[in-house]
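Missing here is one protein chain; the remaining ones are kept as they sit in the complex.
Showing chain A:
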Amino acid sequence: MNRVIQVFTKESFLVPLFAIILGLVVGALAMLAGGFNPLLAYESLVVKVFGDLYNFGEAIRQITPLIFTGLAVAFAFRTGLFNIGAEGQFIMGMLGAVYVGVAFDLPPIIHAVVAIIVGALMGGIWAGIAGYLKAARGVHEVITSIMLNWIGMYFANYILNAFLVPKGQQRSEIVHDSAVITLQALSNFLGGARVHWGTPLALICAVIFFIILWKTKTGYELRAVGLNPHASEYAGMSVNRNIVKAMFISGLFAGLGGACETLGVFHYLAVMSAMPGYGFDGIAVALIGGNTPIGIVLGAFLFGALSYGAAGMKFSAGVPIELIRIVISSVIFFVAAHGIVRYLLKPILAKRKEEGR
């Protein structure tokens, strides 16, 4: 029993939890100021996400890509790189998957696997470009990866319009059934929610993330380069090679996310007028999760549930979308600003330290 209490009162658990509560309180104040009932709004949020099987399934659908992009951003963070380009890598993943899904005819399962792999590689290569430019020319990866987001989006639109979109349409043809990765039985059970193999794959990726970084020599090198490139170089590691490698692996995660989103949810790719946004949200998820695999899965859950439940707040409590954004942002703000929360939690933490002694 004592151990259970210990787990739930650990600082790494307590701080984010308290941050979320603080964020919800600030959001509630904002809603009160706007003349809305915050309790009703939060109820509707919870009911929207957990209220019935269909919505729960759809919430999982919303959470899945965030796990992928969160892992992508966090992997780069761990190696001292700031990958803002998860968005573009995600788009390249979608593009690769939809191209293979539409243009090729392969047997079931193999088709899906090939499409996913191609999507992942496209994402990896896209991030690898930013990594190469950093390694070979010293261009900061923040600049290149942001630019590559836009290049990726317009490149995808070009390929779509040139090869995949039927005349007069705004989206590609539907991918062949053999490439679809919907979890049909589970989807039927969940009232038709669009759940797909991407979700288990995302969880597996979280495990792979851990294994690569902490259980392999490559991971040790990657982390070492991230912590201190000069020392690593002195120790005989190639900093440049590791930068490219780190970006490539980071892009693989984002590309996988894009591929699964296309093959599992839409089964087509629409011509984009704006970025899908999962890559940017992935930055927040990585931040909330403290760049740890379990943290990212939980962070993606929080972020996805909040943004999916937002529709419920609008629907049942009449809270306008703009206010809901304030609520979501204030939760993220407090999670990101550990310092404030630690300061507020000081009494509790200090007390435990005394007891522990």
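By definition in this document, contacts are C-beta pairs under 8 Å (C-beta built on N, C-alpha and C of every residue); 3 or more make two chains touch, one makes a residue touch a chain; residues count from 1.
Everything that follows uses one rule, which is that contacts and distances are computed from a predicted model.
One chain of the complex is hidden; its UniProt record names it "Basic membrane protein A", one of "Phenylacetate-CoA oxygenase subunit PaaI", "Cytochrome c oxidase subunit 2", "Transglutaminase family protein" or "Basic membrane protein A". The chain that is not drawn here is touched, among residues A:175, A:265 or A:306, by A:265. When you scan A:140, A:215 or A:351 for touch with the missing chain, the hit is A:351.
Note on the undisplayed chain: of the listed residues A:55, A:149, A:250 or A:330, the one touching it is A:55. From the options A:136, A:207 or A:321, the residue with contact to the chain not on display is A:321. Even with one chain removed from view, chain A keeps its contact list with that chain: residues 18, 21, 24, 39-40, 42-44, 46-47, 52, 54-55, 58, 61-62, 167-168, 170-171, 192, 194, 261, 265-266, 268, 270, 273-274, 276-277, 307-308, 311-312, 314-316, 318, 321, 345, 347-348, 350-351.
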